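Here the complex is missing one protein chain, while the rest keep their positions.
Coming up: subunit A.
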Amino acid sequence: MSVNQSGWRPERPSAADAGAATATGNRALMLEEPLIFEIGSTRTTGVDFADGDVRHDRLGDLTRKTPIGLPGLSEPETVRHYTRLSRQNYAIDLGLFPLGSCTMKHNPRLNERIARLPGFADVHPLQPVDTVQGALGVINQLAFWLIDLTGMHGVAMSPKAGAHGELCGVLCIKAALEARGDTERRVMLVPESAHGTNPATAAFAGFTVEDIPATAAGRVDLAALKARLGPDVAGVMITNPNTCGLFEPELKEISDAVHAAGGYVYCDGANFNAIVGRVRPGDLGIDAMHINLHKTFSTPHGGGGPGSGPVVLSEALSPYGPLPYTARTADGHIHLIEEERAQEFSDEHFGGKHDSFGRMTAFHGQMGMFTRALTYILSHGADGLRQVAEDAVLNANYVLRRLEDVLDAPFAASGPCMHEAIFSDAGFPDGFSTLDVAKGLIDEGFHPMTIYFPLVVHGAMLVEPTETESKATLDQFIDALRSVATRAKAGDPSLKAAPHFAPRRRLDETLAARKPVLVWKDKAPLADAAE
């Protein structure tokens, strides 16, 4: 039975209605939300406390006397504030998020449930080792499987994110060079197409960064690289598959040449999703590679972290990895090797060869990400992970081939891509840019692809669909991008003003940088807390 029995039918709205302002500034489900500083009060709290004495008798003269200025909200207000904010975000849960080199795949909810089991979530990092065997077991199991998946010799689990993992790998290289008394190698070679963290990391570790040129086919120029190698080169940092979405077919030759010249090969593993289960980086001669658990192994990006960046290491670099590490001995017991036992354990089990460069972070690394990543690996298994790489590569090639007639694909002629497809802004009329295409896609309900990266492609658009997208979603995205690209090429002026339908129009980033407003400044002082 129909709910509407009156016979009323909606009328077609007039154009004027659509543009009408509302009294609140809200547009139905699109709700404006003030800052907590505008709606909260320092006297309000959303937490009830047990009655009890709150003496401050051991603080001496350090008792806080001035107001802090922290507004509080009741629980319903808090839930509404953050729920309203959340609705102004695009997310993988809403749709395709094709940011190239970011691997925005579905985040399985089982992973979230597992990470929240009290046995993992409510355990202190300094508990006696006997009380945390399950937690150490997770770290150890994940460590062994990352070694299996990459064909490497060892793994450092504690780095906190990809860039921290890069730092770990580069420090292993430096430690290995120092250990053999080779202190003149100060140059790290990095391709121009590398992610910005590569040169920043090398510089942070005290290396001088030099560019490696690329060929017209978007690969490392092996001949030019060989010519640059010498006694001052510590190593190279290569991304494979590279940031143009292409496999480096000569990586083994590169590794051999670098090793022959006395250097080491760091591989940026940000794009491991393309080859997981099909290729083991260890077979390509690399010495160190970080793995972004928040990319390939599906731990959520959370609006900018937390990440996790374990680093797999070759036999040559394994002895230098950071503390702490976990290791299982023949009796099945899992050991946590911290500073105090490092030498003793190394003597007993590694023939004295372990010579860690030290600690990179407090405690043990991103445990919450380890539980999620291990859950992900268990769910997929070796067969499922191989299928992950295949579907990721299939989806990217499908996007590449279905769009190359409307968008310039600079490397399409040289063969298939890996997990991401790259396009350029060639053919756009004056005044129209990659940015306009990105903003147009927002109106179509998609998060834009990575834009203007890598730098080696003019107006780059790097599309990484990942394996967790259906063909129907890809088709819809392709149609949307095709439409927007066609409008850009036709010089459609409405595209310059896009997005029209997002919570905000284009934002003035120049103003933000010229007059930085980084914290809220009260128009009037907040009322003092009652204490």
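The rule we apply is simple: contacts are C-beta pairs under 8 Å (C-beta built on N, C-alpha and C of every residue); 3 or more make two chains touch, one makes a residue touch a chain; residues count from 1.
We adopt the following convention: contacts and distances are computed from a predicted model.
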{"item": "Among \"Magnesium-chelatase 60 kDa subunit\", \"Probable glycine dehydrogenase (decarboxylating) subunit 1\", \"Molybdenum transport ATP-binding protein ModC\" or \"acetate--CoA ligase\", UniProt-listed name of the chain not shown", "value": "\"Probable glycine dehydrogenase (decarboxylating) subunit 1\""}
{"item": "From A:D182, A:D283, A:E315 or A:D479, residue that would touch the chain that is not displayed", "value": "A:D283"}
{"item": "Given A:A135, A:L189 or A:V484, the one touching the chain that is not displayed", "value": "A:A135"}
{"item": "Residue touching the undisplayed chain, where the options are A:H153, A:K489 or A:R506", "value": "A:R506"}
{"item": "Sole contact to the chain not displayed, among A:M360, A:I422, A:L481 or A:L495", "value": "A:M360"}
